[in-house]
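Only one protein chain is missing from this complex, and each of the others stays in its spot.
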Amino acid sequence: MLAFILRRVLQSLVVMLVVALVSFALFRYVGDPISTMMGQEATIADREALRERLGLNDPFVVQFFNFVTRAMQGDFGISYRLQQPVMELILSRLPATLELALVSGVLAFVFGVGFGVYTALNRRGWLSSTVMSVSLIGVSLPTFLIGVLLIWLFAVELQWLPSFGRGEVVDIGDWWSTGFLTSTGRASLILPAITLGLYQMTLIMRLVRAEMLEVLRTDYIKFARARGLSNRAIHFGHALKNTMVPVITITGLQLGAIIAFAIITETVFQWPGVGALFINSVRFVDVPVMAAYLMLIAVIFVVINLIVDLLYYAVDPRLRVDRAGTGH
Amino acid sequence: LGLSLAAASAETIRWARVGDALTLDPHSQNEGPTHTLAHHIYETLVGRATDGSLTPRLATEWGIHPDDSTVWVFKLREGVTFHDGSALTADDVVFSLNRARGETSDMKGLHAGVVEVTAPDSMTVHIKTEGPAPLYVQNLTNTFIMSKAWAEANDAAEAQDFAAGEENFAVRNANGTGPYTLVERDPEVRTVLQAYEGHWDDAPEVTEIIYTPIAEAATRVAALLSGEVDIVQDVPVQDIARLEQTDAIKVEFGPENRTIFFAYDMGSEKLQSANVDDNPFANPLVREAMHLAVDRDAIRQVVMRGQSLPTGVTMPPFVNGWTEELDAYSAPDVERAVELMAEAGYADGFSVDLHTPNDRYLNDEAISQALVGMLSRIGIKVNLVSQTRSMHFPEIQNRTTDFYLLGWGVPTFDSQYVFDFLVHSTEGARGGWNGSRYSNPEVDALIQAMATETDLDARNEMIAQVWAQLQEDRVFLPIHNQTLAYAMRDGINLPVHPENQPSMADVTFD
Amino acid sequence: MTGGNMQKPLLTVRDLVVEFPTRRGNLRALDQVSFDIAPGEVLGMVGESGAGKSLTGAAIIGLLEPPGRIAGGEIWLRDERIDNLPPEAMRRIRGRRIGMVFQDPLTSLNPLYTVAQQLIQTIRTHMDVSEGEARRRAVGLLDRVGIPAAARRIDDYPHHFSGGMRQRVVIALALAAEPELVIADEPTTALDVSVQAQIIDVLKEICAERGASVMLITHDMGVIAETADRVAVLYAGRVAEIGPVREVIQHARHPYTRGLMGAIPTLEQTSDRLVQIPGAMPRLNAIPTGCAFNPRCAHVFDRCRAERPFLQQAAPNHHVACWLTEEGGA
Amino acid sequence: MTPDTQSRFARFWDSDIIWSFRHSPVAIVAGLVVVLIALAAIFAPWLAPTNPYDPSQLNLMDGFTPPMEPNAFTGNSYILGTDNQGRDVLSTILYGTRISLFVGISAVLFAMVLGITAGLIAGYRGGWVDGVLMRIADVQLSFPSILIALLIFGVARGLIPPAYRETMAIWVLIVAIGLSDWVQFARVVRGATMVEKSKEYVQAARVVGAHPVKILIRHILPNVMGPVLVIATIGLALAIIAEATLSFLGVGVPPTQPSLGTLIRIGQQYLFSGEWWILLFPSIALLALALSVNLLGDWLRDALNPRLR
Partner (left out) sequence: MTSLVQVEGLTRRFDISKPWLNRVLERESRQFLTANADVSFEIKKGETFALVGESGSGKSTIAKMIVGLLAPSAGHIRFDGQDMDFASGANMRALRRRFQMIFQDPFASLNPRWRVRDIVAEPIVTFGLLQGDEITREVDRLLEVVGLSAADAAKFPHEFSGGQRQRIAIARALSSKPEFIVCDEPTSALDVSVQAQILNLMRDLQDEFGLTYLLISHDLSVVRHMANRIGVLYLGRLVEVADAKRLFLEPQHPYTRMLLDAVPDLALSGRRRKPVLGEIPNPIDPPSGCAFHPRCPLAQDICKAETPQPSVTPTGQAACHFAGKIGDTP
């Protein structure tokens, strides 16, 4: 067990180093940070001086090395754009993104699994076909369009829900601010969560359906039927639990994707999360924020992977003895 | 009755625009939205009225020293206090101006000619420049005054240094003399300001400001339509009509201090992206043809939805040196343009890249696209390279573009600002944005001379001379001056500010 | 039909027809299959792959997979007709009155639940007993099927057991609610030769002990010979021959059964060549008219091609579906 | 008719997959829509009333003409109206679909080639090769697809000389979308390859000493194509949407040659201002295309799964 976690951590470090290396190799082509850091009156000499001071003239390897050594001490530098320590900036935005991801993830999971099971059990019913087709609409239109349409309908025309932002937030401790505790906070979550979750929901639904259909054909389900177990016990106790193993993986990876896809949703809904921060940083070539964000995403993926593996462990007893080493 | 009512009731304004102030440190970013917010918390020596004229703020009087034409004298307002209660003195002003000139300040470009700032007494400040600087005062409208004691106590005596690796205290905290105090600041999310009771001026009607940036245009408009915000800046031009028609919403218009124009490399031997071996832009006939090909009215009508002022000169009307004759533009004449192209030896046209930003000016990409269509009619095949601002501007600064769109505002309200950056040959501090590679020694000499000319009439004559030359040489292809539109709830009055720096302190309620 | 054994049969299958409506027509996978099983009896069911052995079992326990459906005939469990019961009623019969053991012990157990969980769930589904009581019974069952240290191993997961052990667990599960009839569909095919005998012994003993009847599906004649009281030979979805085991093995009447017997290599006698039935069993969509076996039969005559033979008594309690029987034997 | 005398076509027509297609109304409709859209896209230059990609044919004053109504200035009228540049919406949809389809298909092909190669090699060789390839896939996965596309776009902008940018943009887009998609293929192919390689027909080929490359391509590849095809169809729909999403973020095809996604992004700006047609028609086209492709993918998944028949 310990070895397993250690392996994972080691692997993750390598993954993160590579992520950092690749991102650094790429940043230099994204644009020139200096042009947005200085006003139009700045002279060429001024620009050069700033460039020099920031070490942007150093060879890419040196920049990378500096970044890694500082990052190891938890120092990701100062945002070129917002002039605040990057770590603090990202941490202050993280709760918004995580809450959004969580809610949309839960929505996607609950509805995805629910519809997935339903459509698997009633494979030829008209309701199943309808659910299957309608859910596809969600993935057949780009996220930004869905977001804007929702705003238009629910915020402008019906005026039921807020069109932007997080509403009132409540600070919990130093590190967390939550929108769950206020009514405006909760109302503000609805549209972005739907926008973000729709795609994942469709995905999970289809996956659950496919896996469930597979599992329902297995011998042990046949044997369970032959023992006269109730349909409930068979569908939800035996079949669904076995379906969950692959579903957990995909959902886990999807959670990472949700956080990444939040970029679009956050932009559309002016949701103050890390995704919006990142996209603004790209526009401003705010290298420290971009680098830190990518590392964060890598960390989140690694953590999620780890959790997924541990969940596997909990769900599937077969893995408890022999699986330890094999990654997937 | 009405007056007392307005003053008594607490009025909150929820205000949205596209982006947030990047920092509260008043000297570390020379950028519009940052200054706009700073104007609510900090003050400058002189301000800018909505008609573009200078107004007294912390300085009540100013002028060139009668004995020394290189010294500007400012008399400070009595009874001004910072939000922490301390009184404003000349020391604070000296400190602030020096801070703004500092190595890490982004405002230093505006104070490049300053040699020394001194305080002869506690209410007077002297600013000495290298030579006579008759227009220097115009540079001060965005240079904010901080409390020396506060800054030093909080280790913020210099503007934020990016390379330092640490955050400056002044980035998220503020202690100004302005009409509002900072209550809450969550960058890019929400900034809350409260009226400062100790402010020297009349108490503003707006007592609380909640400022929320909303990046997406559609969302911004939606927020106003759904009543979630009261004032929206940066209204997309296409939505203005709809907003005007909406009950309980009105839109205020006004000209902005920014000209949108195209410029082309007319100085190089050969273009970087063209399919011909020479430089067609160096040919005056080609430049003339391009002018004739452009239909500015169509751009105004369709692209800008009527929300622009087409112009024939690269400066807005507020600017010293502007005249109606310069502003006039010729009607499009494609036939003539085609003839000129043939005359110039480009009967078959040529192809060239056009660089345009797509997230900087109102409909910047669409304007460029429209130009592509217009030029294609006279045989110039334009490849449009549309990119984000952080990619676009370096192309101009590094001279890697042949043909580009640029918007230029004139914060000093004087033509020299345009000449210095866009026209003068690239030398030292001048000509940094001269992507046209225009180089005319006579013009250069005039520009240098007008910088120190204290006789305003003579100076104005020089300005007119330069403009005449520029127009004749067709150095720029001006399109229009941007206009601004602020949309707001009915009952709110907020005049449009030419620098797009509205002050909520100016808001009145019906 | 009357058996020699005049006891009332436990299970009666009459003219069972199972069809698969497919796009290439209606496939008749079982065609008028009839037999019965007396209480306490072991009926062996043999036949080539695809002959319809498993389908017969599935039809009886009501687990035909769609689109398969019972298209005719009747199935009686004692006095109750069970082929047309509503699903819920049928569910209560499954496990409680008819148990089933499948071929592959490796896949028959849900890998995510311990043996105890699966056993207890099954017991409590059918019997109104407490959790503790169910557990006690479960341990007893495991003990009975020969799992050493059952009390300790009951909380293990299936993957902790070897193949043979798992099949014992499967048998325990099938017998958990003390059914009257156990259908064992090739319970030993997936196991090693050396373990097969162990499993068959356990199954047989424990059923005998409880007086349960067994329908033993297999294609291994050796297993049948040792275990069954009677045997039914299936060919292309039809019963070719049914009778006491000794009769069928030693005096097979149907040419197919005879061929089958000759095809089995044995330890005892060695000839150079095995008896070989030419050709292969017809596909369901191409079953010849008349006797399904006629294209492969050495004794075929005209009637075989035209008319389908039905089961006829050839000896006491021994029925054969072959026209030769009527002609007086080959 | 015995199987031997059936013509190739008859056998094809009678094959399970076609049969299942013929009996699925959803699949037929979806297939029809896809074919129609594809044909319309392919023949856009002949079908479209105007060429919206030729700036010299555009008249700015035609901009914002409502559908079926004459323009206030020029008097021109268009079936589906015009957009903000005076482009005929119908023509732009036709041309844009062409680009969207091209980008989508090429990106999926690119991802497929990359993913299949990596998957085959990883699955067949196993050991450290597998380890390295799968770790690369992990790294790739920890970069969300949009980010990859954004970065690649940024890099390409920096690397490609300006003169080629416009022509290269579309290829960059293809690479960007494709690169973010290959892992899926690689994983599926790797899994299937590991299953197939232990099958006896592969061993039979190895016994006669067949070259590994030949075994991979001739034996294993055809047998892992089923799931690959399913992912590819779903991936096609995703790629088309991804192209649209990227255009929302400001990277994508040149604005003078709008794709379906770009057109939607443009139209989206006019949602509140009353020019609904610029958004509505392209959205319908995109929805119809993506939905049909998805439905086809769905059907294919079920049709290829023998256990579900």
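Should a chain be cited, it is by its letter among A, B, C and D, assigned in written order, with residues numbered from 1 in that chain.
By our rule, a residue touches a chain if its C-beta (ideal position, glycine included) is under 8 Å from a C-beta of that chain, and two chains touch if they have at least 3 such contacts.
Predicted model, so just to flag it, every value in this text is computed and none were measured.
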(message) For the chain that was dropped from the view, give me its touching partners among the shown chains.
(response) A, C, D
(request) Return the single residue from D:38, D:136, D:210 or D:288 that touches the missing chain. (result) D:210
(request) Sort through C:82, C:260, C:291 or C:304 and give me the one touching the missing partner chain. (result) C:260
(request) Name, in rising order, the residues on chain A that touch the hidden chain in the full complex. (result) 2-4, 6-7, 10, 324-325
(request) Could I get the residues of chain D that touch the absent chain, sorted low to high? (result) 3-4, 199-201, 203-210, 219, 222-223
(request) Over the whole complex, note the residues of chain C touching the chain we left out. (result) 48-49, 162, 164-165, 192-198, 201, 219-223, 225-226, 245-246, 249-250, 259-268, 270, 272-277, 280-281
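The rule is short, and it goes like this: only the chains that are shown with their structure count from here on.
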(request) Give the chains in contact with both chain B and chain D, ordered by label. (result) A
(message) So, comparing C-alpha centroids, which chain is the farthest one from chain B?
(response) C
(request) Pick the chain whose C-alpha centre of mass, unweighted, sits closest to the average of all protein C-alpha coordinates shown. (result) A
(message) How many angstrom lie between the centres of chain A and chain C, each centre taken as the mean Cα position?
(response) 53
(message) Using Cα averages as centroids, what's the distance between chain A and chain B in whole Å?
(response) 39
(message) Taking the mean of the C-alpha atoms as each chain's centre, how many Å separate chain A from chain D?
(response) 24
(request) Check each residue of chain C and list the ones that touch at least two other chains. (result) none
(message) Please output the residue numbers of chain A that touch at least 2 other chains, ranges allowed.
(response) 30-31, 148, 152, 156, 282
(request) Would you pull the chain A residues touching chain D in the complex into a rising list? (result) 11, 14-15, 18-19, 22-23, 26, 28-31, 129, 132-133, 136-137, 139-145, 148-149, 152, 156, 206, 210, 213-214, 217, 253, 256-257, 259-261, 263-264, 279, 282, 294, 297-298, 301-302, 305, 327-328
(message) Looking at the complex, which residues from chain B come into contact with chain A?
(response) 22-23, 25, 28-31, 103, 106-110, 112, 160-168, 171-172, 186-190, 212-216, 218-220, 222-223, 225-228, 359, 388-391, 393-394, 397, 421, 426, 428-429, 432-433
(request) Would you tell me which residues of chain A are touching chain B in their complex? (result) 30-47, 49-50, 53-55, 70, 75, 77-78, 80-85, 88-89, 92, 148, 151-152, 155-156, 159, 162-166, 267-270, 272, 276-277, 280, 282-285
